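Contents: one structure, followed by commentary.
One chain of protein is taken out of this complex; the other chains stay put.
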Amino acid sequence: MATKLIEIKGLTKKFGGLVAVNDFSFHVEKGEALGLMGPNGSGKTTVFNLVMGDLKPDSGEIIFEGKDITNYPTYQRVKAGIARTYQVPRPFQELPVIEDIQMSTIPDSIMGSFRGRAMPLEKVAKIGEDVGLKEHLSMYPRELTMGDLRRVELAKALATNPKIVLLDEIFAGLTVAEIGELDTLLQQRRKKGLNFIVVSHDLKALAPLVDRVVVIHFGEFIAEGPFDKIVNDERVKAAYFG
Amino acid sequence: MIRRLRWWLIAIAVMCVLPLFVPLGFPVSVIRLLVMGSYLAIFAMSWDMMSGHTGYISFGHPFLIGLAGYVTAFLSHQEGFQPPHIVLPLAVTLPLGVAAAVGGGMLFFFPSMRVRGPYFALVSLAFMEILHRLIIAVRPEFTGGDRGLPNLPSVVMGAIPNYYLSLGLMFATAIGLWYVSRSNVGNVLKAIRMDEDVVEASGISTYRFKRFAFLLSAVTAGLGGVFYTHYLASINPRRAFSAILLLDIIISAVIGGMGTIVGPMFGGYFLTFILEYLRPYLFGQWRLLAYALVAIFMVIYKPKGFYGIAQDVASWFQTRKRRSAQYGY
Partner (left out) sequence: MEQILIQGALLSGLYALIAMGFTMIFGVGRVLNLAHAGYVMVAGYSYFWATYMMGLPIVAGFAIAIAVSTGLAVGTYLGWVRRFLNDPTIVFVSTFIFALILEHVMTLAFFRENINVPPIVVGMTQVMGCPVSNNLVAAVIASWACIGAVLFFVRKTHMGRAMRALAMDRRGAIISGINPDMVNLTTWAISGALAGVAGVFWGSYTFLVPSLWVLPLIMSFAIVVIGGLGSIEGTLAAAHIVGFMETATVLAINDKLRSVPGLVIMIIVLLARPKGLFGR
């Protein structure tokens, strides 16, 4: 019990008649990186939205570090140590990248913000450089490519100082070399104790990063296990190709 | 620091010495207009603190202003109503008016924050309607009903003292709100306008920050409201809760530049003067129609406002200066 960082139990979410997530359960061990796989429209992003509190589940529980956070508002989940990236990046259009990242470090208190207790810009710049945004720190979102916007997402998530990050397709739109760099960065962070749940279509990028994979199909749990075993699983193949 | 604030200091100095020229023939009517301009500027900045920054448009500012005004007017007017009531000194009624604006504001803030989207504006409008109805219907012998409360005591007498009073209030509001706007609090508020979910996802309770912005907005609207009411020396429901005042406030903020505090301040003065000087050319309903037509274009084409234009000009000069240092032209 004590080794579980986050546990999702029987999560269900309906949109009108569509059951986007159906009685879905999984957990992440402390120190683990989990892959979440599933074909298009299978409900991966919806699971992330539920974990972050952007959507309210119809039923089910989310336990983080032993606490039931199902009814927490989003910001409290973030303060507890969960962060996410958006599949479709959502930068602040009127802010340069560095200020956008700094936004994630502003304290959640009026007096604290007046005293300027946000992270100093040099440190913010360091986070940006880590994800490969060195040249882009003073640019505006409209000047960036999709790949760079995904890096901004990652930088913003890391800047909240999380225990676990939900990564939604951050490799899409990057070159092989860039994926390699990001992989290296994420591996480093993992050694420092950061956990991940990674959603990616790029199985090559996923493989070295995750310890275990959970597969979702039409909102339902269908398989779980080590990466190599899962990609050869019959049910998974059927879900992806049939 | 001093260099950066140079223009501001000059502007403040000019505003302060202006009344000295009245004996030399400077028209008092302009002074009076400046008083009206100061109050509109206060209201516009107050609106900007909440709506201009966060994008939650308030239709309730006349409600806040009117509520503050009514409370102080009701408690301080001397006309003998039956049964006789206690007349309180202004030193007591003014703070009570501001407190009423804050309390009343919270009353519509809480229900409208239960849901996102345009509710805020419409719930605030509903509150304006409720207050308007209650004032004219419940015990009109106390509230003055449709006719309102006339002959209110003045805080200070005469155009020039009132000018300094309004100017002082205006500067206090401007400096306070400007400071907030420039701080991280202001940054969070502006980020809420851009994408509230993302602000929330960076671990910030947007509700906390909206509540703070609204509190400031209500305090400044109340402050402006009580002094404005005593300056006009009367209050009635038709004028206090009118869509015209609401439009004036919103348009001042839009033409000044939303989310900048300084812009809406200029907008307030500008609007006051332009409306006054247009008076001889377009009268009555035509003026209102023309004004509304211009207003709708302003909103649709969302210009940057004075503030944005000023910024563009300033940065143009700067690049020029830098270029001429670099290349000699």
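As written, the chains take the letters A and B, and residue 1 is the first residue of each chain.
Here, a contact is a pair of C-beta atoms (placed from the backbone, for glycine too) under 8 Å apart; a residue touches a chain by one contact, two chains touch by 3 or more.
Predicted model, so just to flag it, every value in this text is computed and none were measured.
J.: Pick from B:L125, B:L189, B:A240 or B:L275: which residue touches the chain that isn't shown?
T.: In the complete complex, the chain left out is touched by residue B:L125.
J.: Looking at the full complex, which residue from B:A99, B:L247 or B:L278 touches the chain that isn't shown here?
T.: Spelled out, the listed residue whose C-beta touches the missing chain is B:L247.
J.: Thinking of the whole complex, not just what is shown, which of B:A11, B:L293 or B:V313 touches the missing chain?
T.: B:L293
J.: Contact with the hidden chain only, please: which chain A residues?
T.: Touching the missing chain: residues 15-16, 18.
J.: When the complex is taken as a whole, what residues of chain B touch the one chain not shown?
T.: Here the touching residues of chain B are 55, 57, 59, 110-112, 114-115, 117-119, 121-123, 125-126, 129-130, 133-134, 136-138, 243, 247, 250, 285-286, 288-289, 292-293, 295-296, 299-300, 302.
The definition used in the following text is that only the chains that are shown with their structure count from here on.
J.: So, what's the distance in Å between the C-alpha centres of chain B and chain A?
T.: 43
J.: Over in the complex, which chain A residues touch chain B? Could you list them?
T.: Residues in contact with chain B: 52, 54, 73-76, 78-79, 83-84, 86, 90, 92-95, 99, 103-104, 106, 108-110, 113-114, 116, 118, 156, 159-160.
J.: Give every residue of chain B touching chain A within the complex, in rising order.
T.: 183-185, 187-188, 190-191, 194-195, 197-206, 208-209, 212
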